[in-house]
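Missing here is one protein chain; the remaining ones are kept as they sit in the complex.
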Amino acid sequence: MAAKKAASGTVALAPVLDLNEASALHGKLMTMRGSDIVIDASAVERVGVQCAQVLVAGAAAWQADKKSFMIEKASDAFEKTMQLIGIDPDKMVAKEI
Amino acid sequence: MDMNEIKEIFFQECEEQLAELESGLLKLNDGDRDPETVNAVFRAVHSIKGGAGAFGLDDLVAFAHVFETTLDCVRSNKLEPNQDVLKVMLKSADVLADLVTCSRDGGSVEESRTKTLVKELEALANGEMPSAAAEAPKPAAKAAPAAAAAPAPTDDSGFQPIPFTFDGFGGDEEAVLGNVFDISFKPTRELYSKGNEAALLLRDLSRLGEMSIACDMDTLPAFESMDPEASYFGWKISLKTAKSEDEVRAVFEFAEWDCELDVKPAEASEDEEQPMVPVPFDLSALDDGPAEPAAPAPAVVAAAETASNVTKAVAAAVEKKESAAAAAAAAAQNNAAAAAASAGQTIRVDLDRVDRLINLVGELVINQAMLSQSVIENDATGTSAVNMGLEELQQLTREIQDSVMAIRAQPVKPVFQRMSRIVREVADMVGKQIRLVTEGENTEVDKTVIDKIAEPLTHMIRNAVDHGIESPEKREAAGKDPEGTIKLSAKHRSGRILIELQDDGGGINRERVKQKAIDNDLIAPDANLTDEEIDNLIFAPGFSTADQISDISGRGVGMDVVKRSIQALGGRISISSKPGQGSIFTMSLPLTLAVLDGMVVTVAGQTLVVPLTAIVETLQPEASAIHSFGATQRLISIRNSFCPLVDVGRILNFRSTQANPVEGVALLVESEGGGQRALMVDAIQGQRQVVIKSLEANYTHVPGIAAATILGDGRVALILDVDAVVAASRGQSLKPEMSLAATG
Partner (left out) sequence: MKKKVLTVDDSRTIRNMLLVTLNNAGFETIQAEDGVEGLEVLEGCDPDVIVTDINMPRLDGFGFIEGVRRNEKYRAIPILVLTTESDAEKKNRARQAGATGWIVKPFDPAKLIDAIERVTA
């Protein structure tokens, strides 16, 4: 547990995941490469496709790193938008091996 | 606020836009080529059109549209706004103004006028010169009526509202899902940077029917090399809908330039392969997620907390700003008024409120004067603190009054602008070429005065165009520019506004004027009159110089009416004329009809107020300076010149015999006819500002008296009409009705 602690983190998604937020989110995730990560999607009200792109690419990268990338407490809006834009929830998850 | 109120605002705004339009066109006419002038002109018409469309004022929209199209040619430098072009535009501005008036008050503009101008405007827009268009209507002109009748260029945009039934995502139109479309959609990065959002487009699409979707992520690069703002995802969609292909495409109306889009009816039915399979979707599984969510590292938590504090602080700041902005916005809305041009710096106030304020301040001034008076009567030394306080109060009251009056002061510009239209119309009617030059249009004067000068001024302008300026042929024969010039100017001079109307026409034909006056029994055949006196005959009641009564200025209204209405305002009018060079009419008007600086005098026991602006100087006559002239006339010699002495008490029939000048005071006044008179009064009481109370409104017009006021002691005092008194003194005796004044 102790070892894990040092290498994991939580990212709380902003309520509005728009164009501006895409860069911010990308930057935030970049700094957390190599750690297990939990994405808290509970506050999300709006999701733009560009943020979804960041999350999907992120999940793929974490997968390649063999680190975990989890989406937690997804809000209704988050779930519905992902469904609407045809993104398989698996695409946003990376499991620790 | 309901639609009627907004409509009212619209018409107010039209007035402003029309003024803007006209002044802009006139600037262009004077050679101004500032693009902003052209823009302002364009905007004015554009704005009228926009509002008119909202209220379904189709005639107005149709005409404004044609006008706007032509102005757009000027704006884009396709059409040079030369004199000919501007002539058409100025006429169009007039028609536009009439259409606005008709839209507001009912009635209609003659169709022929509108049609002709629509033709001319369209010809201009098509690159034809006005004359050519007028003579040989081209196909374009033929199309004009149709264009004018077309109910405005409203709906060629293709924007169709998309009716949808919205009940969560997915839609519920199973009943008639007749069509199946295969759609492929791949946005470009511009789609996002322009504020469109693929997710919203897909949402709208899903509302059209039953949608299954597959996201194509093939182009998504590695996380570290991706550009977060680029567009990588594309979609293949199958949509079962009752809508047509056009309706489906309409969802992408705003986005179609910024995406690859393909919409086509599905070829076969359900046997399409893979991408169309709806994605099974259930994130709920993720909720239990990792059995034991990794507890975040303290450092990260701390960082996150700090970040969230910062966010909070920023949010608070934003909120504060926001509420300030909201308050400001609310204030702005309340003054829905703020003139469009000077954003935010003006407020619109109901005139009634201002009037009420002015009246109240007027009462305050009177009340303050009465208070002062009674204090003075009870305080012989005049040094008490009360007395000094009163002086300050007087000063303050005065300042308040000035400030309040300034609220109602307005530039004469709108009135002057109306005149330019009248010049155009009348000149057109009588076949003359006339340019109106205005000067000092920003000179301000009380609104009550502005409202009242428009009519006499209109009449004078008509007169100047009709009688003042000669026909182009005559002018050319006289070696003048065939185009006549009328100059209208305004300026402030010693507490009054001076409006001059100057034409470069033939001047007063004194021979004819004199003959006419003799014919009309206005003067004796052998009367010996100065040029000035002859010129002023045109102001005599019932005088009209035109040999034939014309349509223009001969509506039974003569210059005498003009003169009377100006006098009723406490104004004066005079004329000076040079044969062959033109005439100048000069009107001098008070800046306000609410207050007056006056000299309070005593005449035969009565208290009168003489407007200070009329008085040149006061003097104590010495016996040696008084000379008799004829039976009743007396002259006073002042610095080696003689000036007729007028006994005010005698003129107003306050007394039956002339007072002894040596016992009184002479007020040297200048009247509008030029020339000075010495008005004899018994004594001067003092000088003060008085609040004007109209006699006409409360009683009836009294010759020789301009108005009345209430003095500090509560008594009514009459305000002398200096010009009328001087005029009466010119005649041999008083007109009988003038004795009425004695009862005042």
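As written, the chains take the letters A and B, and residue 1 is the first residue of each chain.
Following the convention adopted for this analysis, contacts are C-beta pairs under 8 Å (C-beta built on N, C-alpha and C of every residue); 3 or more make two chains touch, one makes a residue touch a chain.
Quick caveat: nothing in here was measured; it's all calculated off a predicted structure.
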item	value
Omitted-chain contact residue, chosen from B:Arg33, B:Lys78, B:Lys194 or B:Arg512	B:Lys194
Residues of chain A (touch criterion as defined above) contacting the omitted chain	18-20, 45-46
Interface residues of chain B (partner: the chain not displayed)	1-3, 5-6, 9-10, 12-13, 39-40, 42-43, 46-47, 49-56, 61, 152-157, 159, 161-162, 193-197, 199-200, 204, 253-254, 257, 318, 321-322, 324-326, 328-329, 332-333, 336-338, 340-341, 343-344
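Assume only the chains that are shown with their structure count from here on.
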item	value
Centroid spacing, where centroids are CA-atom means, of chain A and chain B in whole angstrom	60
Interface residues, chain B side, partner chain A - complex	169, 187, 192-193, 197-199, 202-203, 206, 213-215, 217, 220-224, 226, 228-233, 235, 279, 281-283, 285-287, 289-290, 293-297, 300, 304
Parts of chain A lying in touch with chain B, wherever the complex brings them together	1, 4-10, 12, 18-19, 22-23, 25-26, 29-30, 33, 36, 38, 47-50, 52-54, 56-58, 60-61, 68, 70-74, 78-89, 91, 93
